[in-house]
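One structure is given below, encoded as structure tokens.
All protein chains but one are shown at their positions in the complex.
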Amino acid sequence: MLSAKDFEAAARDKLDPVYADFIAGGARDEITVRANEAAFGRLRLLPRMLRGGGVKDLDTTVLGSRARLPILLSPTAFHKLVDPEGELATARAAAVAGAILIVSMASTTAVGEIADAARAAVDGADPVPLWFQLYIQPDREITKALVRRATDAGCTALVITVDSPVLGASERNRRNGFHDLPPGLRCENLVDLRDGERGHVRQIAMSPELSWQHIDSLRSITSLPILLKGVLHPEDARLAVRHGIDGLLLSNHGGRQLDTVPATLELLPEIAAAVAGRIPIVLDGGVRRGTDVVKALALGARAVGIGRPVMWALAVGGEKGVLRLLELLREELEDTLALCGVTGPQELTPGLVRSAWSGPLFGGAAL
Amino acid sequence: MLSAKDFEAAARDKLDPVYADFIAGGARDEITVRANEAAFGRLRLLPRMLRGGGVKDLDTTVLGSRARLPILLSPTAFHKLVDPEGELATARAAAVAGAILIVSMASTTAVGEIADAARAAVDGADPVPLWFQLYIQPDREITKALVRRATDAGCTALVITVDSPVLGASERNRRNGFHDLPPGLRCENLVDLRDGERGHVRQIAMSPELSWQHIDSLRSITSLPILLKGVLHPEDARLAVRHGIDGLLLSNHGGRQLDTVPATLELLPEIAAAVAGRIPIVLDGGVRRGTDVVKALALGARAVGIGRPVMWALAVGGEKGVLRLLELLREELEDTLALCGVTGPQELTPGLVRSAWSGPLFGGAAL
Amino acid sequence: MLSAKDFEAAARDKLDPVYADFIAGGARDEITVRANEAAFGRLRLLPRMLRGGGVKDLDTTVLGSRARLPILLSPTAFHKLVDPEGELATARAAAVAGAILIVSMASTTAVGEIADAARAAVDGADPVPLWFQLYIQPDREITKALVRRATDAGCTALVITVDSPVLGASERNRRNGFHDLPPGLRCENLVDLRDGERGHVRQIAMSPELSWQHIDSLRSITSLPILLKGVLHPEDARLAVRHGIDGLLLSNHGGRQLDTVPATLELLPEIAAAVAGRIPIVLDGGVRRGTDVVKALALGARAVGIGRPVMWALAVGGEKGVLRLLELLREELEDTLALCGVTGPQELTPGLVRSAWSGPLFGGAAL
Partner (left out) sequence: MLSAKDFEAAARDKLDPVYADFIAGGARDEITVRANEAAFGRLRLLPRMLRGGGVKDLDTTVLGSRARLPILLSPTAFHKLVDPEGELATARAAAVAGAILIVSMASTTAVGEIADAARAAVDGADPVPLWFQLYIQPDREITKALVRRATDAGCTALVITVDSPVLGASERNRRNGFHDLPPGLRCENLVDLRDGERGHVRQIAMSPELSWQHIDSLRSITSLPILLKGVLHPEDARLAVRHGIDGLLLSNHGGRQLDTVPATLELLPEIAAAVAGRIPIVLDGGVRRGTDVVKALALGARAVGIGRPVMWALAVGGEKGVLRLLELLREELEDTLALCGVTGPQELTPGLVRSAWSGPLFGGAAL
């Protein structure tokens, strides 16, 4: 296991193909799935030499949450599908690595248990950076209950997914007949959300009625920082700022919602211009290499998220697999920063990045 | 069958390869055939979030013909080649789905019978949207007789194909020796077109002499709305408006006439600018996905047409196959609209569409 | 045999691979060989409709030579390598088709015999359009003798190849050990060029010393129109006009001389602008289709040349093969003109041609 892609290859060998397809797949023709990764390959780094600094550290703070590297674990569902320990394993690895973990509303372990495992993994020594992702539910009480659970678990930010008025169509899942979790697994955060319920698991509702009013309403019931996940249009980024949103997770849901939306990296410069530094941006989609991280950070992201690689690593090696993945990415990131001639993420600027084939002879923009 | 492409694969397995080639093939090197589909893959959708609408309905009116979705069945020849029920099956499916069917002059069932079947399929409950495609014939009386038949059948618009001064050369057909319909099949609309004829089937004449005068002349013999099918140059689109044409079917004949013409989607913005909203545009060529429909509508089409997918679906499942295809496309379209944050086709604007690799770093146009 | 490419496939099956490689191959990595054909695929035709003309005829006059189509046979060496009749077969086919044949200095039949065969093929009925290609030789008397032979044979223009100060390196030939003609074949135009010689075959000398002075000097010894073959730089095209050259054969030697020069089609607009209509341009390189011919003519060529396809057709079917090839191209050209809505080559204008992916959304130039 020398790179994120190695984990993918190994996991595909090991996993039930139905589950591997669930992880790898995206909406319809998966044009956006491929575009996410391809976008990084179309950018070039133009490093500086002889700067004499050496990389200091990768410590990153996003909305008050302190992490030891600018790579967070984007929310992904159903970790127990690929490993018996599931989210507990993921959370321990993230805690040891000092990475922010965004717990998915659709986790197969309750957020409270995840938080306990994360704290235990570091012997309670550090504040463990944990965020919680949720879909606002049409029933306001349910949403409130979810926010309460996340808050009680010690989560320090809420990530609201806004790109899912309906569920994206994975034709892989349909072909494979994969519609339900296997017996024994369930979305533990959705159990007994109303008083007096016993063992009742709610379905996650995706509602086309969701609007900015719901966002404003959520603001009134929590003091946690709120990030929106899935905003792609610069106009919506500006609206987010106006509605007092604290941060953006620039994501196209890994290409799993609307096919043929642009790669997130393509949109980053425009989104960064739209928010103009007023709120931090985290980008996910196609991040596989230390050079990918540096490109996103140089173009305006405060941090990046990884999704599928975590699932592959979890499938391959459980907690150790995820930890190894995070160590590899950390090593790649440190190398890349050193080779770029910067001492840390904060020194990265757009001037270090350019499009491939962009010199005077190749028709692209100059430096 | 989860997508239009599934029908193609299944139909190719099932059909005589000579007929499959007849359907799939195009002119010469089939550069335009491929370009049509590829064009959609080069565009991206930039959806809006949190609009709170939900998709209302897909009802679309084109030139007075009301349909329940903005996807019509472009004219294709010889449906009995792939299904014993032929155009009757197609027409029933279209009627049930509420889609406009453009009956081909080269149908293997008479337009009157097609119309009867369509009406019967919905128990006469709805007005069934049916149009008729024809090539203007050098013999004016023949053209008149054809128009009369279409009118008598209840067709509510005429689609005049203007891109065929000569027949496009399919080298697949030549290689396969496919020149004539098999015994028992004939172009039923071309039977006994003159008084006193008995069982005489005329050949469709393609004439390089065809000119705007013939179009003007046609206008004098019918009060039905007239669309031109095959106009590709913006200057010709302007001429169409000046000649009182009611609509354009922006089509390159599925790449079956002149090879190396642009994909219709490439031309749409210019054609839309040329007609400036004075007449509606329907686009066909390469539409396979709900996202394709949304892209064309956002760039100025009132509706889109599908050609080959209907033939594949008919070959695979007859009436049920075509109905399933239309249901799938309807479902995809509804999903796409919801994921774009619009309540219906009428809200689609060019701002939702952009070229791939078009952000500031990728040399393309900004929003 | 339905297209030029069919002949290539059939000829490769039939020929000794060493000879097939000699024909197909180009310099070094053959980047220009591929670029020539690819260039046509990157252009699109934007046809006009309803022009009511019909194609009149393809008659074309270039520098006083009248042909029945704007496609000439570019000079290619060693026709007897692929057919026992060699250039005689080619010449008969060209004469019957009414196409200008440019006899190669390196023909394996003497130009006089070729001319006789061409005249006999049409019973002397028509003036047979025949041109002669030569490399200016360092020994001025040799050049004079060659010009005399061509003139005596009735050639009506001289084509001077100027792109060969040294011989282009075909690594295919080197790998195959193909350096000499097989026993029995020789360059018949190079036999006994000096008084008193008997059966002496000279070598074609390629000289880096060749300059505009040699061209001026040639002008003083012949009254035939002179075309330069191989000028690629617009500045050289301007010099050609200033030196009284009568026409250009815009050619990169089929990619056989300097590898990585541009496709000739790429250069045509600039070369056409440089000569500004003062002298005619013939283009060769990659022409395989009627649409290719139309693109070149629309962008400023008076006619196009075909090279390798003639060799493939000759290998496949001798005289009949070449005639069939010319008939196919004539048919394709007529179809393309009809489908473009023009009555003949003279109506073709740059406005009919555009780059692929060039509409407003695709970043390219508009109409």
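Should a chain be cited, it is by its letter among A, B and C, assigned in written order, with residues numbered from 1 in that chain.
Keep in mind that, in the parts below, a residue touches a chain if its C-beta (ideal position, glycine included) is under 8 Å from a C-beta of that chain, and two chains touch if they have at least 3 such contacts.
Being a predicted model, the structure only gives us computed values, none of them experimental.
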item	value
Left-out chain, listing which of the shown chains it touches	A, C
Residue in contact with the excluded chain [from C:124, C:184 or C:208]	C:208
Touching the absent chain when the full complex is considered, from C:52, C:112, C:262 or C:360	C:262
From C:56, C:148, C:174 or C:278, residue that would touch the chain that is not displayed	C:174
Missing-partner contacts on chain C, residue numbers	28-29, 31, 35, 42-43, 162-163, 165-166, 168-169, 171, 174-175, 208-215, 228, 230-236, 239, 257-262, 266-270, 299, 353-355, 358, 363-365
Hidden partner interface residues of chain A, rising order	2-3, 40-41, 43-55, 289, 291, 295, 332, 335-336, 338-341, 354, 356-363, 366-367
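As a working rule, only the chains that are shown with their structure count from here on.
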item	value
Same or different contact residues where chain B meets its copy chain A, judged by the half mark	different
Inter-chain centre distance, chain A versus chain B - centres from mean C-alpha coordinates, in Å	43
Set of chain A residues in contact with two or more other chains	none
